[in-house]
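All protein chains of the complex are present and in place, except for one that has been dropped.
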Amino acid sequence: MDAMMMNAMSEDMMSMEGMPAMDMAIMQACMDACAACEQACTVCSAQMMDCAPACMNCADMCNTMMRSMMRMQGMTPASMMAMLDACIAMCQTCMDMCMMHADDSVVCKMCADSCQACMDACMAMKDAMSMA
Amino acid sequence: MDAMMMNAMSEDMMSMEGMPAMDMAIMQACMDACAACEQACTVCSAQMMDCAPACMNCADMCNTMMRSMMRMQGMTPASMMAMLDACIAMCQTCMDMCMMHADDSVVCKMCADSCQACMDACMAMKDAMSMA
Amino acid sequence: MDAMMMNAMSEDMMSMEGMPAMDMAIMQACMDACAACEQACTVCSAQMMDCAPACMNCADMCNTMMRSMMRMQGMTPASMMAMLDACIAMCQTCMDMCMMHADDSVVCKMCADSCQACMDACMAMKDAMSMA
Partner (left out) sequence: MDAMMMNAMSEDMMSMEGMPAMDMAIMQACMDACAACEQACTVCSAQMMDCAPACMNCADMCNTMMRSMMRMQGMTPASMMAMLDACIAMCQTCMDMCMMHADDSVVCKMCADSCQACMDACMAMKDAMSMA
């Protein structure tokens, strides 16, 4: 996420009523982790190993999660929490399937690592929202 | 969802271990409701009323939900449940925002109705999975 | 595409300057063919046969094409023509790859048929725009 765009976005968010005043650096890290995870999953899905359907599902969920954070005007704290939980669950499923052949494929290993990073970033986002 | 394609899909699903043996008609109805909701939200988002960002988020979530049901090889019961909860929460948020001007815009009214139908179908899917 | 939603959409389109006054039935058929092709390609991609990467690319292109027709406020005749050409080219690539094993997989055969139907609908849309 471009820093100038992030600034413009965060100004819009500040003015939304009912939205917790979060640490925007945590949100930026979460968007970046979702984007990286979508990319890793997309490349991994094209390898046509057993993990491919999970990778496709995870790529779509990560893209949807990233876009939702870029359009917070259309979110509520409740829908954000449910989406973050879904993203975490989908990354877990994808990571589990990729780890089964991480020794045979460096792409699967990288995809699993991206899923772990995305899960961590989504959990940090949940914590930031709960504390706000 | 085309009936012949549904039959081919359900044969694949039957052979997945750990996946509850659901009533496939409920799953088909859920995929159709997600597709209809994505379309209604997409049209509604182009009206540029207050609900637009919620409609865009909901369109993306419904598409991701539909595709995940078409690629059940990459899902677990846990990730399905979390995704269904996220889709229900996102439809609720979108419906609430569209209902604020449903009297002024027939498109918003139709979008809200599609969200309600999608929520109902996702809840029926959760029930079917829990009972299986 | 729901008929009531289609009516609401076409009223919006009529008022766009520079947009050719097309036969809306042809546009509705094209959106429906794109939606059906996205679904067939998504199911086919989860089979993890050789065609899977082409099917994923085609599913994404068909979804983008469908959504663009639902948001004609953001299109010009030139961008519509280029998108339709891309959708036709992507469907051709996917169909060619699926036809290589259409005898072995009924899903690939159905996917190839959906690609052909989508190509035909996009070509009809191009003709309708050229004549308008």
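We just call them A, B and C in the order they show up, numbering each chain from 1.
In this text, a residue touches a chain if its C-beta (ideal position, glycine included) is under 8 Å from a C-beta of that chain, and two chains touch if they have at least 3 such contacts.
Because the structure is predicted, anything quoted here is derived from the model rather than measured.
Listed by label, the shown chains that the missing chain touches in the whole complex are A, B, C.
Along subunit A, the points of touch with the absent chain fall at residues 1-2, 4-5, 8-9, 12, 31, 35-36, 39-40, 42-43, 45-47, 59, 63, 66-67, 70-74, 106-107, 110.
Subunit B residues in contact with the hidden partner, per the touch definition given at the top, are 45-46, 48-50, 52-53, 56. In the full complex, subunit C makes contact with the omitted chain through residues 51-58, 60-61, 63-64, 67-68, 71-76, 78-79, 81-83, 85-90, 92-94, 96-97.
The definition used in the following text is that only the chains that are shown with their structure count from here on.
Rounded to a whole number, the gap between the C-alpha centres of subunit A and subunit C is 29 angstrom.
Residue positions of subunit A touching 2 or more other chains, listed in rising order: 52-53, 56.
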